[in-house]
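Missing here is one protein chain; the remaining ones are kept as they sit in the complex.
Going by the order they are written in, the chains are A, B and C; count residues from 1 in each one.
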Amino acid sequence: MTITAGIDIGTGAVKTVLFRVEGDKTEWLGKRNDRIRQRDPFKLAEEAYHALLEEAGLKASDVDYVATTGEGESLHFHTGHFYSMTTHARGAVYLNPEARAVLDIGALHGRAIRNDERGKVETYKMTSQCASGSGQFLENIARYLGIAQDEIGSLSNQADNPEVVSSICAVLAETDVINMVSRGITAPNILKGIHISMAGRLAKLLKSIGAREGVVLCTGGLALDEGLLNTLNESVKEQKMNVTAFNHPDSPFAGAIGAALWGAFRHEKLARLGGQQLAAAA
Amino acid sequence: MSAATSPEVIKEPSMVKQKEMIAGNYDRLTGTKESGEKVVSTFVPGNLNELIMCFDMVNNLPETNAIQNGMRKVSGGMIMDAEKAGHSEDVCTYVKADIGMMGRGNIAPNGKPMPAPDMLLLSYTGCFTFMKWFELLRHEYKCPTVMLQIPYQGDGKITKNMRDFVVKQLKEEVIPMFEKVSGVKFDIDRLREYLKNSAKAEDNLVWVLESAKNRPSPIDAYFGGVYYIGPMFTAFRGTTDAVEYYDLVRKEIEQRIREGKGPITPEGDMKEEKYRLVVEGPPNWTSFREFWKLFYDEGAVVVASSYTKVGGLYDQGFRHDPNDPLGTLADYCLGCYTNNNLPQRVELLEKYMNDYQADGLLINSIKSCNSFSAGQLLMMREIEKRTGKPAAFIETDLVDPRYFSHANVKNRLESYFQMVDQKRSGASLAAA
Amino acid sequence: MSTADIIARCEALYEDLDFTAARKWKEADPSRKVIAYMPVYVPREIIHAAGMLPLGIMGGGDGLEVIHGDAYYQSYICRIPRSTIELGLSKRMDFVDGMLFPSICDVIRNLSGMWKLLFPGKYVRYFDVPQNYRDDVGGSYYTNELNELREGLEHLSGRKITDDALRASIAVYNENRRLVQAVYGMRSREPWKVPSSEVYLLMRAGLVLPVEEHNQMLSEYLAAAENVKASKRDNCRVVINGSFCEQPPLNLIKSIELAGCYIVDDDYMIVHRWLRNPVSTGGDPMQNLSLAFLHESIATAAKYDDKEEDKGKYLLEQVRSNAAEGVIFAAPSFCDPALLERPMLADRCSEHNVPYISFKYAENSGQMQPIREQAGTFADSIKLWS
């Protein structure tokens, strides 16, 4: 039996999960999602980790492997670190065993990952250095329009005549949007327009990793935005790709889950190899 | 470099003729399966059309296809296809439009599929991307490819070593490959005949381009210019069709000069000539009409441009010479505009500014094309310094609609024209 | 000397944007001249034989504040020409007597003309190379080009360059090539002893030091590295491709290793490794250099591959001979040659089941996070599934 923790330190939130793995059986013991909001993410991670252990009635010494992902490379109490795409792929397969591609949609980056049935990364593609069309942008616009995050999806779904944002730059696009407001374009049409341009980029990412068919699981902060999800499915259909994008209520935890599960995998592998030092990973 | 598809308001006979010529070539290209003719793909700068004709092969110019697709607003999708297939966002969009077009079955403007090339003539004049472009095509088509390396005029002159090298390649690499692929034996006298035609047409093309020295200029040497260079730069140089076309254009323009008319625009004759500009850099094709409109609406006419010299610097005296058939082909390739070094390019633009009495220089900097674009900002400074005339700089792309921002270009041009205006009437304004 | 001492010296040379070492070399004797060259390849033997110092310019890296350079380039052009212009305009290269711009891409090509306009009176040469590999066609063209360079330098120094001097210079550079190969070989065998950042800095030093001094440095490093105590890490082995011109920041190279990848071969500063075998020191030296170029050059995106089936051959050979587990295509943003070449090379990798990833960088990239992420994921997948 292996107890592992997965900690995903993101730019917006820290996600922490706890797992018990025994052979093929995996049991999810607990989860937390804490928005960072100007706090120290490492402290936050530590608090969350201990709070989770307490809830689960465990001690730190019970945990065999603490795996970090995201920006957690320098978390002082981790056993090993896995890079986000590795963990998201694994987490996605855990949440939806059918998933053969993952779309991780975070605040600043989008990543498309193609994986096999075991959660192994086959290929991936990230958005470029320029933050155009990022989640941050959507967040800014929503704030500007006075729309709460969980309202975005349903509003976007009501659009009747979406207005597409033309600017490449996220900042200049903000002005485009402000122009739209003064031209009387409704919030649903604006949001849908943004979703369309984001979905276009994401679909392009999916296509470039060769995700031609099957299930794509969306992970990351924006995965739960139903408006984006719908638009994405429209967009891939337009591109004649035979894939369907899904999300899962626990999509935001995919990275943390993947980290925990890989941690377990690595722990067992190293144990088999006869107690080899973990130094290399730490 | 050909007529756009939407209907012209006024159709001069030369326009009709050009349309027919282009349609004819596409029909010939898409009919090779029936006719059994062989196709060679090559580039506009360093286009060896006369030589190709000697082997009864059909000339296919991927650049021209990209332009066609740009003007018909389908290039955007093709470029995205290529990017999805792993081609970088950063590289020349002609290449990506071409690769994307291939992915969509290579459909010519006449709706029929184009044949795969039987041979690639990689005449590498003035641009490194050409080399990679045809390597990429070769990677796909696996067809015979011959490289004709044209050394760059790094020191602003054509040396004997360069010329010998090109002639040697023609003799020992290019012609043998042509003979092998086409099965036709090379006949130098045939080449001489075609070169004679070229020279004739070239005389008239130069006359047409130089007619812009008139006030008002009867032509627009950039937006209109791309139509005038069309036959010369593509599959017609050396043909009798081209000779006839240029005769026709010349007559039409002589008529315009007699009538004191300005250039023809898509919306009829241009009214008042308010600004005379020299333009450096290729145009944007995806919004060609909108782009042009920004000029003629303001009364701006382009009197000289460097883009109309990418397929040969005829106005600087070069003519194809039937007496030295291979040498003249070498000179032609070595002399194309983008094979000139930067100081030569600056000098040429300066000369245009003076010879054509321009009010200013406009640089349309193309994201795709480093061959043109790298160094343009220095060229702009040099021209400003040498002529004292204002210059403006705008940025667009050839066939990628994502990089044409109408609002941006408009803002720049408006500011520029107002600046030229304000400068002209400076004295009176400053009184306050 | 320990490797740390040698590397500290290299790092100082690397960070010195005023080229103090080269200046000192020149000041030591008023008749000395310095000829700078851009990536990728120039026959340094000829400069050396003329008694001049060949000085490699690789842009300004991430340490140079580029102010005027940006004024000459649009945002969609790579960084190296603008930082090079900055080096020129800020007088950091005022001691340089001539500048060679090898044939590599349109940007460097046009930069040669800009240099002529900006620095009139300096010796500036665009140095073309043959893309035709027949001895009597490309070969004779190139021999003539080499001779023009030779005459140009003779004119500059007022001294004849003798064939004997050329043969001697070829010998010194043959030794340099041998030592460079030895360092690369050692890294490939024991990458934990010879970190890539150190190899990189050693090679950078070779751009600014006289070759004799560099040879000495390489020998010392090789000896010292034998004694380094370091343990092997759980890393995968990769070959870097596409970084032949604009160089990544040192932090990027470090990040790749930190994220779990040992770099076992690369194409940084390939001027040092352009010729795979020693150049013959007998006979006509110019012809020897020319023939070496035609037949011994490594493959790179700036060169034409005569035959379709040759594309990628060299890269696959690098992978095989270094037992690499994957390829990282790391190209400068907006780098036409590297980015146009990549799809063809990537196809070759796929055909031979060599995993690869690709990303872009700029010489002044500050954000290493996306790089670590990608290299890390690559390493993870090789590690977890090997």
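In the analysis below, contacts are C-beta pairs under 8 Å (C-beta built on N, C-alpha and C of every residue); 3 or more make two chains touch, one makes a residue touch a chain.
One rule holds in what follows: contacts and distances are computed from a predicted model.
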{"item": "Name per UniProt, for the chain absent here [options: \"Benzoyl-CoA reductase subunit A\", \"Phosphoribosylformylglycinamidine synthase subunit PurQ\", \"Segregation and condensation protein A\" or \"Amino acid/amide ABC transporter ATP-binding protein 2, HAAT family\"]", "value": "\"Benzoyl-CoA reductase subunit A\""}
{"item": "Shown chains that the omitted chain touches within the full complex", "value": "A, B, C"}
{"item": "Full-complex contact with the absent chain, from C:V34, C:V66 or C:M217", "value": "C:V66"}
{"item": "Per the touch definition above, residue among A:L29, A:L44, A:M126 or A:L145 touching the missing chain", "value": "A:L145"}
{"item": "Absent chain, residues of chain C that touch it", "value": "62, 65-72, 75, 364-367, 369"}
{"item": "Chain B residues touching the omitted chain (full complex)", "value": "377, 381, 384, 390-391, 393, 395, 405, 407-408, 411, 414-415, 418-419, 422-423, 426-427, 429-432"}
{"item": "Touch list for chain A against the chain that is not drawn", "value": "11, 38, 71, 74, 108, 129-132, 134, 136-137, 143-148, 151, 167-172, 175, 178-179, 181-182"}
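Here is the rule we use: only the chains that are shown with their structure count from here on.
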{"item": "Greatest separation from chain A - chain, by CA centre", "value": "B"}
{"item": "Centre-to-centre distance between chain B and chain A (centres being mean Cα positions), rounded to whole Å", "value": "48"}
{"item": "Chain B and chain C: spacing of chain centres that average the CA atoms, whole Å", "value": "36"}
{"item": "CA centroid of chain A to CA centroid of chain C, Å", "value": "39"}
{"item": "Multi-chain contact sites of chain B, meaning residues that touch two or more partners", "value": "85-86"}
{"item": "Touching two or more other chains - residues of chain A", "value": "128"}
{"item": "Interfacial residue positions of chain A with respect to chain B in the complex", "value": "128, 166, 168, 204, 207-208"}
{"item": "Interface residues, chain A side, partner chain C - complex", "value": "71, 73, 81-86, 109, 120-121, 124, 126, 128-129, 262, 265-266, 280-281"}
{"item": "Chain B to chain C touching residues, read off their complex", "value": "85-88, 90-92, 95, 124, 127-129, 131-133, 135-136, 138-139, 142, 145, 147, 149, 151-152, 154-155, 159, 161-162, 164-165, 168-169, 172-173, 341-346, 365, 367, 370-371, 373-378, 382, 395"}
